[in-house]
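Notes for the one structure printed next.
All protein chains but one are shown in place.
In order of appearance the chains are A and B, and numbering begins at 1 in each one.
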């Protein structure tokens, strides 16, 4: 009994840790977001192709992919696409403009009039606690007239030195704001190009210049129970680099990666999926753990490696993630 | 005179920096803890072998190495082993269960009844300021009846995203709690497997995925005058990787490394010892510095390298550590 109780504790802990439900929302369902495909919000043709791409999440972009003269067109198109297109298994997120741009209010009020709402909002250029307060107020205003009482998953995009310097207070405030606002913080995204430009770094293929920032984002995300999305690989024709970069991101603990071209989707989604062999290994390890636990042993050797609780937790994550992908 | 005064200042500074005495305890003796061997607290046979292993420190484990159904057995065994076994030059630490587990109080009250006490307590899964407050209260209760007024070295094990996010306030509070509690914070340990599972990282042999966390732990430890213990290399049969990983840990500034198998002890202890050539180099440099200082030169070239105060400090640490090992 005692041992099965420990296993239950372990399994519950595993769910709490690996899945992205923030405190107070234990029932939120885990969503695979291995690839987030950014598409310009005013590019109707590309948006209509999304359902054929088998991508976990599309981000309809009203920000950097849209020129200032096209912002209104993008808002209208995004709203119409949300209503008209059946995205199938693909989750729909919208990237609005940053709070500082002065355009976020118009983005929200236009897009949230759609009869079908996006499930997530991506807020770019997050740099300060005050911005998050302004965003929460704007979102509260924008949903005031909506009968369905929607709640959006929030993806916070970090892409500046200031944003990373303020990361801990930003996260604390954002979690606290979500209690009285129609969003729950679900993920941190790291924006490498803007960040590199901001700190004056040169981007390289192995991204050594970003290792501190990327691992800080993973650490902060996981400390707050969030998903973490790695940077866009901009040389979209270099699939070999993309594969390597995506696999490294997965090893670092990122749960997905932003992409800008349909070519990138299958490569990235594969890199962030556990291999079949890994799933078999994880299932076997869990079984062996249960068996040894019943015999009163906590530590044992499985396929040549010492196993205790932390390795069990990793195995649990792999099995649960694989199950979520099969749905 | 002036120059010998500077040298004296330099030497004192060196002692203060390199040794692990926290503020207010300048007389605490430096303890080599190059390898910390974890042994299950209920494995009497393995514990009785420890004195033959020539290991700097053994950690009698009541936590992850002990199944829930065996916790009582482990407490009793640990207490008896402390009393019965002559560990010789090997320091004895005990890993209790985490504050969150609800088992720490029972661990402390059972083990601290031993007639021979451990010199150090290792507290796992440290994540918050509140936990440290609870631990301090528990320890104060547990020692209430002990006549010898013992003080324990505390090793704090960091193995989660949350623990690292809160590291600075945790350390400030722990140092402050130690003023009125029977412990002094002596070291930080980094737990790689639990940490990797917590952030969803995959462990690799070169540990790139941990570089941010490991270097953060070293930085925080040294800022608070503490020792720092690097991760367990779990593939205990791969001695070549172990040697490489241990040597990297030493280069990063860790002062020791956790191990789980007797095979690992000599390799790790060697990696965390200065080589004889290095000690000769350091002694020569110190002599040359003294000579140049008397001649009024602060900067000079020693074996092809510019030497000033920081390099002298490093040389001092090497010589003092070597001396401590010879005791």
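Everything below uses one rule, namely that a contact is a pair of C-beta atoms (placed from the backbone, for glycine too) under 8 Å apart; a residue touches a chain by one contact, two chains touch by 3 or more.
Bear in mind that the values here come from a model prediction, so they are computed numbers and not experimental data.
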Per the definition of touch given earlier, which of B:222, B:244, B:261 or B:283 contacts the omitted chain? B:222
Looking at the full complex, which residue from B:98, B:138, B:255 or B:269 touches the chain that isn't shown here? B:255
Can you list, in ascending order, the chain B residues touching the missing chain? 2-3, 5-6, 17-18, 168, 211-212, 215-216, 218-223, 248, 250-253, 255, 293, 296-299, 304-306, 308-311, 313-314, 317
Touching residues on chain A - with respect to the absent chain: 40, 64-70, 159-162, 164-165, 191, 193-202, 204, 208-209, 211-213, 234-237, 260
